[in-house]
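Dropping the structure in here first, questions after.
The excerpt is restricted to a subset of chains, each kept in its original location.
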């Protein structure tokens, strides 16, 4: 939004804005996540581009009204492409004092502050560890405050239904929702449909929520409180059919699609852990797609079961987060040794140790690359956004089967729980994944389970195949026969084969692309879930005339073949990461490039602003026209 | 059972790898009896998979001309579970040692049993860590002097049968490496069971724990120190079958059948289908106070994990029809652009 100074709330007017960032904050019990999802879907349906950032406490139900119990959901919806949930808020809805004080600093000056004034009584203040009422603090002046007795209004709205007070108050969130919908000219239909579906079994609750929603809308319309409503035109996304999708959901769907494309059954072995569990929850719904999910006794059993299934010829997938991935290390080494295709997915969270389970971070990269005994190389891919999880899953399985190697996918808590519009692919149009299992008699002579094809991949012979009986295991294998071998030269040969096999992947992956000039002052090199912030920051800097280019990696191992050339074309390289510089170390070691790191480890995504500042610091004003030239040329 | 298949012999099951166990190791006889028994299953070689952990015993799969996975220490039950769920058409054997299954692998062992995955697990119990050259194991007796316990082991040993029972195993048996007829017969019974069958085999490690089970191995003593369980038969033992087991309250007691005081009908009768309480009581009969029961302690039919997992898939398909990804992706709220 343009204006930055509080404006009087007088006669209604519609203001067209390019984008809006709203955060809904309340008690974890208040259903803020649900509201956020509704606002997201509705905005997406309205044709906006959207990006979201749910942020909830580690506790299941932290004590009501306390700061620890605050749950928030941030949405940016816009008439242009958005890749982040937004840095600062245009509007904050705070359902109680704790929600207010823990979120207010993100509201821009002049931003709209909507509170439920009924929940600002002394007991509420006490729960939020406040001695004074923030609504009476001088600093609220900086915002456009709308105090609304949501509890009372909701109770009246549902009065005639004879609900208990507790039940009635549970409808408050939909009152707030209705108000927000009115404020931003959102269509209530989708949410009404949702309410009908969700509460079909309890008609009076369904009715109550509908009334609350409408009451909120009506309140906006009738009250004098709001001078302006806002309108966000629909964004011009590429043509296609869209839906809103969350990262873990896209990952699950991508895995199902990869199985389908390769004509394989999906065997999924996992052990619950935040923020990866939702992949299990999603996949176990789709038994009629032939998806086989096993909740194992621990992460070690989960990956071992997956290895067993892979030996049997299934598409084996296991997922976890940092601490659980650590437990899989030994078995990953086995998978490397027996050269079976397998996917190991790490949805990263704040570490080390149990760390910050519900916060995001990128600090598991080196663990996945090196966290095994001996030389045990595996390919590593990282998804960059919720929707990208789908494509990454499909490509990972393509690589795993083509090279007979376990493949790692890195996601993180931010994209796992975040959502964005997703152009629905036509599954029939996707390229199939060809897999051939050798059969008896194809060759006269003895079967060699560790013979090699042009990719150095060994044949995937599966039990049940006559004449191809063979044994695999963790002891070093003789190349060709696969027999146990302690031979010095064979061991060295096998170590090189396993390394070369992974290195060869760079021949089949697409050359790395960049956004911006192919050479120049500054290259911003990023990977994984920071794509949105880095891309937006580079775009803004470019528009401000800075000579900066963005290069975002999906492939962390091996690197794309042309990465070295790209790096060589820039005066300096900036590597922003949500860790202490893990990709940076790899880049420096491999290319001897003195890359600069921009590192934050705060359990939350980058803000676009901080990255723009860093880019400005590393580029020169005058470079403006340079930038333009190279864009022209 | 007869199939149209070419009839196989023990030698068909031997791989081309030379065997690397110590001369005199009990593992040889278990390998021999396994090969001898397998043809009776009437399965082709390619339908059989041996999965092991790490240990001397776990080298077993390399010596079988079947499919096999020599996995990592203690994890064979998990690998086997995944394989069975993915491939219920295969006959799976898990080969493990007392350390592999009850030390590092104890948790996978009990979870395999509670799931009742359809496979046969053979536990080579030599009461020692063989491959790592002689440290005590969870089945080593109290006071056992080993490389890691020069003054004697102090923890109380686990009884594999009791642990298996604690995890609700549906088939539990015990045999002895040197008692080859009994061993072959027991392995066959186990292989026939539907669900997880556990066979504890007393196995002599002649290098690091020689004679641990001599009482049960020596032809001279074994009739007195072990008792063959027979379903529906009274519990009798002794070279001249002159002793029996009688129940006294909840306690078993050894009684003589010669002094005319006790008749066979007074004895405890074995029932493989009985409540687990009988199995528990048999498991607690240890040498020298009691003859140690060998043979099948328990054989009951309960639902099989992978059958149910796949059953849910089938009924989901029956109910909702085979899933269609395009339908799924386009379900719920979607919108068109352009």
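Labels A and B are assigned to the chains in the order they are written; within every chain, residues are numbered from 1.
Throughout what follows, a contact is a pair of C-beta atoms (placed from the backbone, for glycine too) under 8 Å apart; a residue touches a chain by one contact, two chains touch by 3 or more.
All figures in this text were calculated on a predicted structure; none of them were measured in a lab.
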Stoichiometry of the full complex in this file, given that only one copy per chain type appears: A x2, B x2
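Following the convention adopted for this analysis, only the chains that are shown with their structure count from here on.
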Whole-Å gap separating subunit A and subunit B, where each centre is the average of the chain's CA atoms: 45
Contacting residues of subunit B [partner subunit A, same complex]: 15, 17, 44-47, 49-51, 54, 61-62, 64-72, 75, 77-87, 89-90, 107-108, 111, 309-310, 312-313, 316-317, 319-323, 325-326, 328-330, 332-338
Subunit A - residues contacting subunit B, complex: 41, 44-45, 47, 190, 236-244, 253, 256-257, 260, 265, 267, 269, 286-292, 294, 296-298, 300-302, 304-314, 316, 330-331, 334, 338, 424-428, 462-475, 483-484
